[in-house]
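Left out: one protein chain. Kept in place: all the others.
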Amino acid sequence: MPAAAVHSAPQNVPSARVQAATEDSPIVRWSLIAISVSFMALFVLIPLAAIFAEGLRKGWDTYLASFTDSHCLAAVRLTLLVTVIAVPLNLVFGLAASWAIAKFDFRGKSLLVTLIDLPFAVSPVVSGFIYMLVFGIQGWFGSWLADHGIQVMFAVPGIVLATIFVTFPFVAREVIPLMQEQGSEEEQAAITLGASGWQTFFRITLPNVKWAVLYGVILSNARAMGEFGAVSVVSGHIRGRTNTLPLHVEVLYNEYNFVAAFAVASLLALLALVTLGLKTLVESKLHSH
Amino acid sequence: MPLKLSLASLAAVALLAFVGCKPSSTSDATGGQGGAVTLLNVSYDPTREFYSEFNRSFTSHWKEETGQDVTIEQSHGGAGKQARAVIDGLKADVVTLAIGYDIDEIAQRTGLLPTDWQSRLPHQSCPYTSTIVFLVRKGNPKGIRDWNDLVAPGIEVITPNPKTSGGARYNYLAAWGYAQRQNGGNEQQTREFITKLFRNVPVLDSGARGSTTTFVQRGIGDVLLAWENEALLAIDELGAGQIEIVVPSVSILAEPPVTVLDKNATARGTLDVANAYLQYLYSPEGQRLAAKHYYRPQEPEHADPADMARFTKLERFTVQDEFGGWQEAQRKHFADGGVFDSIYQSK
Partner (left out) sequence: MTSISRPRVLPGFSLTLGYTVLYLSLIVLVPLAALFIKAAGLGWSEFWQAATSPRVLASYRLTFGTALAAAVINSIFGFIVAWTLVRYQFPGRKLLDAIVDLPFALPTAVSGIALTAVYSQNGWLGQYLEPLGVKVAFTPLGIIVAMTFIGLPFVVRTVQPALEDLEREAEEAAASLGASRWQTILWVIAPSVVPALLTGFALSLARGIGEYGSVVFISGNMPMRTEITSLLIISKLEQYDYAGAAAVAVMMLLVSFAMLLLINLIQRYAARRYQGVL
């Protein structure tokens, strides 16, 4: 870190006047730190602490018992299943989109990039609703699907679709800028030397962007496990069958089972924290790269 | 390279998961005959506790009767949301909702059941009823006795939003019916009464359970308008010693209906068990369980007298008599641009 080097030996090179113009005075520094910490405490830390405190209100035994309920376990399984389907699909898409966008020039590219970002800005409620319009029994393909005995809405496929939609841009968003930055000289050299397209991709491109890919996957993962609004519209809320973990939290909350609701919520928070830990790790790799 | 490996394995897992879930979801859809059978009951929020016990009772009853294993799946949520899910293709065998209007909508929009569904079972297809009562804080510090106390300045009333909660429409209609009686049918005065009442509402949660939480857990408001069964349950679950019930002089007869969705049940081969399931609600055991879970049974002689003692006698008017039925009430009061909207638009 060059910044740290400057910190440790500032008096060597520049004069005191220079230091005054590049460093903040201790008062400024500490008050800014105080502002940051209290802002984060107010908005993030205290709500996080509240989740755990409410979950543990009746002690560890009750807390742990919340997870052994069969509906809760079913919700965990469903959440994992949905994540494991949705994230790889978006990963493949993200890689394909990055290759096309970063390595080639074509008309309408910036429109394409904006469209890829679009799901990010769509209200989750709307994203559930649009699938209803297409796959619901009153929708475009609804009766055809029903005639062929395929259930999309209120079943796993619908939940997967909604999850894919809300996590759609994350891998592409992370990988495209990096691939653009790296250019395509290496790939072109490899192709000229006789490597196949797939070889080039797997041996050269992918290793170059792997940390960005992983970062995108982690973001998608976090969002996929936590999506509430969109999934709520398409799930049907069948206990033990189509309730994901966030929906299960809502169910428990509505049953006045606050301790269990917060316990399960804390599990989700824990999952989020683990994901974020992984992310920090990846991030440092990404930076050192 | 390790990345490549993990990608491949991820993809393999995804593929497996897809392949793995396909057959299970189709077999779910077709249901079974002879062997084990699954029934999906799509219900509204405040019936969770009741159906959770009733389903257990029915499962063993059905096993004794026919030797068949039946698993009953439950889906709960706001009544409107649940009805919409069924309309959009949620494959329910039976629906047990808060108001007949939502089932009418299902019948009209999907044809899954005949439009005269309500005459198929006794008591207009309502095996149990309820009414709207007040929950107040311990000792009733604001001295709330009847509907007219709710419009006093400074009283905070908690109710869910009638637009999104079927149960809350009963709250609204109960207040309207009371005011009509007080004013000798002068609708202008009734409108003013309703407007004053809703001006006293600081929070409109989207569902009944949300309102109860707001009132009991968050400590907001002086009085909660609630279904009697919800109010009794809330005292048991949340607030013994903190809250108490006040029964007004007159209220509405809440009639939550039940019915089979014929086409779904026929397609899934569950018609017999679905019919038996609803019939069982009218059996002595079904009636007893309804009373136990704070619903007023249609045949009180089957209920435990101790359970019945919790229900205060009061005059209850019906939606049919007072408002000419749900279609009419919905059109006049709750549709966009209806009376309820005008409360908030005439500032």
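Order of writing sets the labels: A and B. Residues in every chain begin at 1.
The definition used in the following text is that contacts are C-beta pairs under 8 Å (C-beta built on N, C-alpha and C of every residue); 3 or more make two chains touch, one makes a residue touch a chain.
These figures come from a predicted structure and were not determined experimentally.
Between the chain not shown and the residues B:Pro202, B:Pro284 or B:Gly324, the one that touches is B:Pro202. Residue-wise, the contact with the chain that is not shown comes from B:Gly219, picked out of B:Gly184, B:Gly219, B:Gly241 or B:Pro305.
Touching the omitted chain from chain B are residues 78, 80-81, 84, 87, 105, 109, 161, 163-164, 201-206, 210, 214, 218-220, 334-337, 341, 344-345, 347.
Mapped onto chain A, the interface with the missing chain covers residues 2-3, 6-7, 14-15, 17-22, 24, 29, 32-33, 35-37, 39-40, 42-48, 50-51, 54, 93, 96-97, 99-106, 110, 112-127, 129-131, 133-134, 138-140, 161, 164-165, 168, 180, 183-185, 187-188, 191-192, 196-197, 200-201, 219, 222-223, 225-229, 232, 245-246, 249-250, 253, 261-262, 265, 268-269, 271-273, 275-277, 279-280, 287.
Simple rule for what comes next: only the chains that are shown with their structure count from here on.
For the pair chain A and chain B, the distance between mean C-alpha positions equals 36 Å.
Remark: chain A residues 81, 84-85, 87-89, 91-92, 132, 136-139, 142, 146, 149-151, 153-157, 202, 206-207, 210, 213-214, 236-241, 251, 253-256, 258 touch chain B in the complex. Contact residues of chain B toward chain A in the complex are 1, 3-4, 7, 10-11, 13-14, 17-18, 21, 25-26, 28-30, 40, 42, 45, 48-49, 73-77, 82, 85, 87-91, 109-110, 207, 209-210, 212-213, 217, 234, 237-238.
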